[in-house]
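With one protein chain held back, the other chains of the complex are shown just where they sit.
== chain A ==
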Amino acid sequence: MLDIAVRHRFSGFNLDAAFTAPAGLTALFGRSGSGKTTLVNAVAGLIRPDAGRATVGGATLFDTSAGTWQPPHRRQIGYVFQEGRLFPHLTVRQNLGYSRLFPSRKSDAAEFDRVVALLGLGSLLERRPGALSGGEKQRVAVGRALLSRPRLLLMDEPLAALDDARKAEILPWIERLRDETDLPILYVSHSVAEVARLATTVVLLEKGSVIRSGPAEEMLAEPALAPAFGVRHAGALVAGRVIAQHDDGITELAIASGPLFLPRVDVPLGTELRVRIAAQDVILASGRPEGLSALNILPVEVLAVRQGAGPGVMVQLGAGSDRLLARITRRSAEALSLTPGTRCHAIVKSVSVAPADIGGDGPA
């Protein structure tokens, strides 16, 4: 568990933030310039904040009032940078094994094999970073950080430099990391899609201050936070290509799992579109319903059911390679006996065209 409270002054910008990151993946969410990376760098020891203190699992990283300061190499904190930062003169195997040089950070051979298997790095070991794709580089960077016996893993927009295909390639690995290790992760992101998919806790940062933090399901489903998230409430993003403009004012989109119909979007055929399907606009049915006014009924598979504190649960659904979110009541989830692997139908009440900046890139 990470506990941090810092004050730091830049030219024209004040960071004054405090939060706690429990076990699981904590997403530090905010627009660029909100101070996310500065906070993470303070945790790693790459900058010295003007004032404040931080502890990980009870051990103090720094405490300006007591005058304590642990240099970065003594903190035992793994850091996955946006650009990977693999050492170009070392092979993947040597990059992964770099921390073996230092007794307190040395992991054993079994751990090496486990991480290589977890991240699917077996076939890359003898290559040099220059011969890796962007997605492969990030996987190696994650592995390298994991093998340094971290007490905490920092990830600063590890997907930002990747295109959508590479992002999709990495996301499942990060999910495995979150679910299969008990390492707390602090994950910086300005993408609601990433946060919705990965986070167990969300810390919302704006202009250098923490507005609010809490469990991801609640944070994303919380109407009061909608302004802070922009128009991006809880909901999934789906990418598709416009394949038809129908005479009755309906635009047809090809998404991974089939056609998706939405009210007319005036773009030429072939345009790549991202749409947002709000979690509360999705209804689940165990059988394929007939006689509904909804245009979009997608066959889906339940991937995860996340229990919030309230009466609602967030259900993560797989529709082909796309992910959807549905916010339903716990009672309904129990009635439909939804568990990972359950096949059902998602009735999508409405689909909206996402703003251009959601999910990183691509036109909207």
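Criterion: a contact is a pair of C-beta atoms (placed from the backbone, for glycine too) under 8 Å apart; a residue touches a chain by one contact, two chains touch by 3 or more; residues count from 1.
Simple rule for what comes next: contacts and distances are computed from a predicted model.
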"Phosphoribosylformylglycinamidine synthase subunit PurS", "Molybdenum transport system permease", "Septum site-determining protein MinD" or "SGNH hydrolase-type esterase domain-containing protein" - which is the UniProt name of the missing chain: "Molybdenum transport system permease"
Identified contact with the non-displayed chain, of A:81, A:112, A:173 or A:187: A:81
Given A:9, A:48, A:73 or A:288, the one touching the chain that is not displayed: A:73
Which of A:52, A:129, A:158 or A:215 contacts the chain that the document leaves out: A:129
Selected residue (touches chain absent from view) among A:9, A:48 or A:89: A:89
Chain A residues that touch the omitted chain in the full complex: 44-46, 71-79, 81, 83, 85, 87-89, 98-99, 101-102, 104-105, 128-131, 144-145, 148
